[in-house]
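Have a look at the structure that comes next, please.
The other protein chains are all here in position, but one chain of the complex has been omitted.
To keep things simple, chains are lettered A and B as they appear, and every chain counts its residues starting from 1.
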Amino acid sequence: MWPPISTRSTLAEALRGWPAPALDPGGPAAAAIATLSWVLLALTGLILAIVLAAIALALLGRPAWRAWLSGERLVWIGGVALPIVVLTGLLIYGLTTTGRLAAAGPPGEMRVRVTGEMWWWRVAYLDAAGREVIHDANEVHIPAGRPVTFELEAADVIHSFWVPRLAGKLDMIPGRRNVLRLQADAPGVYAGQCAEFCGGPHALMGFLVVAHPPAEFERWRAARLRPPAPPSDPLAARGAAVFAASGCGACHRIAGSAANGLAGPDLTFVGARRSLGAGILPNNQGTLAGWVADSQAIKPGNRMPPFRTFSGEELRALAAYLEGLR
Amino acid sequence: MGLKLGSSGAGAAVKRVTFLMSAGLAAAACDGGAVQPRALANAEPARGRATIEQVGCAACHHIPGVRGPKGRVGPPLEGFAERALIGGRVPNRPDLLALWVRDAPALVPGTGMPPMPLTEAESRDVAAYLYTLNAR
Partner (left out) sequence: MTSETGFDPKLLDRFPTRERRPPGELEELERVWRAPGGWRRLTVVNNNYVGLYYVGSAFLFFLLAGVLALLMRVQLAAPLNGLLPQEVYNQVFTMHGTVMMFLFAVPAMEALGVLLLPQMLAARDLPFPRLSAYAFWAYLIGGLCFFASIFFGLAPNGGWFMYPPLTSKIYSPGINADFWLLGIGFIEISAIAGAIEIIVGVLKTRAPGMTLDKLPVFAWAMLVFAVMIVIGFPAVILGTLLLELERALDWPFFDAARGGDPLLWQHLFWFFGHPEVYIIFLPAAGITSMIIPTVARAPLAAYRLVVLAILATGFISFGVWVHHMFTTGLPVISVGFFSAASMAVSVPAGVQVFAWIATMASGRVRWSTAALFAVGGIITLTMGGLTGVMLALVPFDWQAHDTYFVVAHLHYVLIGGMVLPLFAGFYYWTPMMSRRALSERLGRWVFGLFFTGMHVTFLPMHLTGLMGMPRRVYTYLPGRNWEWPNLVSTLGAVLIAAGVLIFLIDLARNFRFAAEDNAGDVFGGGTLEWLPTGLYSTRSIPRVTSRYPLWDDPDLAQDVEAGRYLLPGAATGVRETIVTSPLRAEPQYLQRMPGPSVWHVLAAVFTAAAFLLLTVQLYWVGLASGVLAVAFVLRWVWETDWPMNAETAELGAGVRVPTYATGPASHGWWAMVVLLTVVGMIFLMAAFSYVFLWSRRPDLWIAPPPAAQLLAIVAGQAVAAGFALAAARLVRRGGAGRVLAAGAMIVSALAGAAAWALDIGGWRAAGLIPVASGQGATVYALLSLQGLLTLVILIMAGYVAVRVARGLVSTDRTSTVDLVSLFAVYTAAQGGLAALLARLFPGGG
């Protein structure tokens, strides 16, 4: 019925920490920074070696060496001349890279708006006129090989959007809109995490960037512009009825249904997401049921209250319904 | 050969020894400490634990030894190895547990535990891990 889990778990694959994501770039921005990082590591290693050698010689070296090292000359060379030369070079390198990375994209570039919430990510895809046409949460889909402009905002407190394999981070600050250009060179799933302390379960606020081959991305986008078909399976249909009757629509939106709440994540395509709870759980009927019934045990302090009013069958029906929203 | 129940010396002694031996065997069978491991062919508890973490069982259950949330939706699984029933309804047998773990509604239609995306082999691994959970 199912392929083995090791071949299915894109979440686990994306979360892998070795090689170190910041030094394992998957896009041009991260690549530029990774190169800079290696240069810095090499340079600082060299300078440290020089300083350690100087200390060793000063303490244990031959009298001739020690005489050379004593006095003001060493201070001028090592403390003034050498740093000024090295730092000037580094500064030029750093500033030119900064300018390149911060350059804005051309006007027609694809735009995605991500809003940091406590403790999840509201995602909206913009059309050419700047209207939000597709809504999602905790997962962003982009075409591979092309830059995408991310508009970063915050709904409540300061968050920070960080996908180390693709680019540096950029803060999401209430009252401001920050712009980040991201490109993934190859299709794949890239893990991100909130990088500005936002209280409570800040540690459990992750997200995924999914890069598709361009043709596949167009198909994905087209599919997303249509709301999902109503559930055919009787259990899932029962779940839809439970959803509607339980007030879930007050916080959540499912396109093509009466549910249109904006307080919580958009659930129109929740079944297709590769994770739940903002990058912290795999997505299947079991975890869906667990989250709905008592998300506080999974992510304490999050804004969704536990729902202990469902019978076993109702809970399973809901889980089947939500899983079918893909 | 029958054992005449009488009070003659040798007979009484044999009777007593037999009684004690039977009691001892019964006691060994009834345990009082460790459970006999339930046999699952080709199943590895360590693989089962990894599978549990990857599939997210902890979203509903508090499972000792598993890194994850301590879910409160389903019963805690501490000491599961010694439980007589699964889900309060199904006998706690290896074959039934493996089936339950991947398709609980097939065994108990009213259960709140949905079917889980596990292969047969994976569900046996999971069962093997659950059978290592002895009560402290």
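Assume contacts are C-beta pairs under 8 Å (C-beta built on N, C-alpha and C of every residue); 3 or more make two chains touch, one makes a residue touch a chain.
Treat the numbers as computed from the prediction; the structure is a model and nothing was measured.
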item	value
Which displayed chains the unshown chain touches	A, B
Chain B residues that touch the omitted chain in the full complex	53, 67-70
Positions on chain A where the hidden chain makes contact	12, 15-18, 20-23, 30, 32-33, 36-37, 40-41, 44, 47-48, 51-52, 54-55, 57-59, 61, 65-72, 74-80, 82-84, 87, 90-91, 93-95, 97-99, 101-102, 118, 156-158, 160, 162, 164, 167-171, 173-176, 178-179, 191, 193-204, 206, 280, 300-301
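One rule holds in what follows: only the chains that are shown with their structure count from here on.
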item	value
Mean-CA-position distance for chain B and chain A (Å)	42
For the chain A and chain B complex, residues of the former touching the latter	1-6, 8-9, 12, 276, 281-282, 284-291, 293-294, 297-299, 310-313, 315-316, 319-320
Complex interface listing, chain B residues touching chain A	51, 54-57, 59-60, 69-74, 105, 109-119, 121-122
